Structures are given as C-alpha cells and as structure tokens.
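So the structure is just underneath, and the comments pick up after that.
For this view, one protein chain was removed and the others were kept in their places.
Now for chain A:
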C-alpha cells in the first residue's frame, strides 16, 4: 500500500532551518546525514516519532528563489502543519519573536494562522474544529 513517509520544505539555510523547526516550532530531529555539500536533514513531530518526516531540503536550485519569493509576496504558505490550539501557538511563537503575516483566522471548519519560517517560506498552522 502506498503511504506518505516524507515531505519537503525548501530552506535557504539548513542549520537555521533545523534551529527554527526544532527550537521554535517544536519538531524533533530524526536524520542528519552529510550528503555532498548539504545534509539529508529531517525532523518529525514528537507525537509521531515514527510518522512522516519533514525534509529540510536546500533551496539551491536557481528556480527555487523566485518561486519562493513569489509565494511569500502573495502570502501563500508553502505547506501547513496541524496544531492543537492555533491561538496558543500564535501567542507562544509571537512572544518568541516569530513573524506572523496572518493572525489566527476562523475559516469555517478550521482556524489558521501563517508564519514566516525565516528560511524563505510562509508556513500555515491549522487547528481543525472538533
């Protein structure tokens, strides 16, 4: 059966990305393997250590920069993560200096907020209503 084991975000700087995605967002490191000039660098949710991995992939390809800049200019998140309480995460992360371009917003079945990951991406946090 096919399944999702890994997904990527393209990050400007892998070291900075690892710090942001672990220290601030709360993921935990999974794999960190030297690979040429970059690293095979993945993190997982502490709630699902054997679940899908997020690959912090270098955005070294020349097409990546204009693509990422265009998404950011229009406020489009590169991807979205689930959180239990987006209002609490907004308060916690804002206090830690994280820049949100969209404060928590009620969108019907889901409440969302959008932050800057400091590595060239906007990331959406989403809480599904029960």
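Heads up, the rule we're going with is that a contact is a pair of C-beta atoms (placed from the backbone, for glycine too) under 8 Å apart; a residue touches a chain by one contact, two chains touch by 3 or more; residues count from 1.
Methods note: contacts and distances are computed from a predicted model.
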*Which of "Transcriptional regulator", "ABC transporter ATP-binding protein", "Carbon monoxide dehydrogenase" or "sn-glycerol-3-phosphate transport system permease protein UgpE" is the UniProt protein name of the chain not shown?*
"Transcriptional regulator"
*Of the listed residues A:2, A:73 or A:96, which contacts the missing chain in the full complex?*
A:73
*Contact footprint on chain A, counting only the chain that is left out*: 69, 72-77, 101-103, 105, 107-108, 112, 114
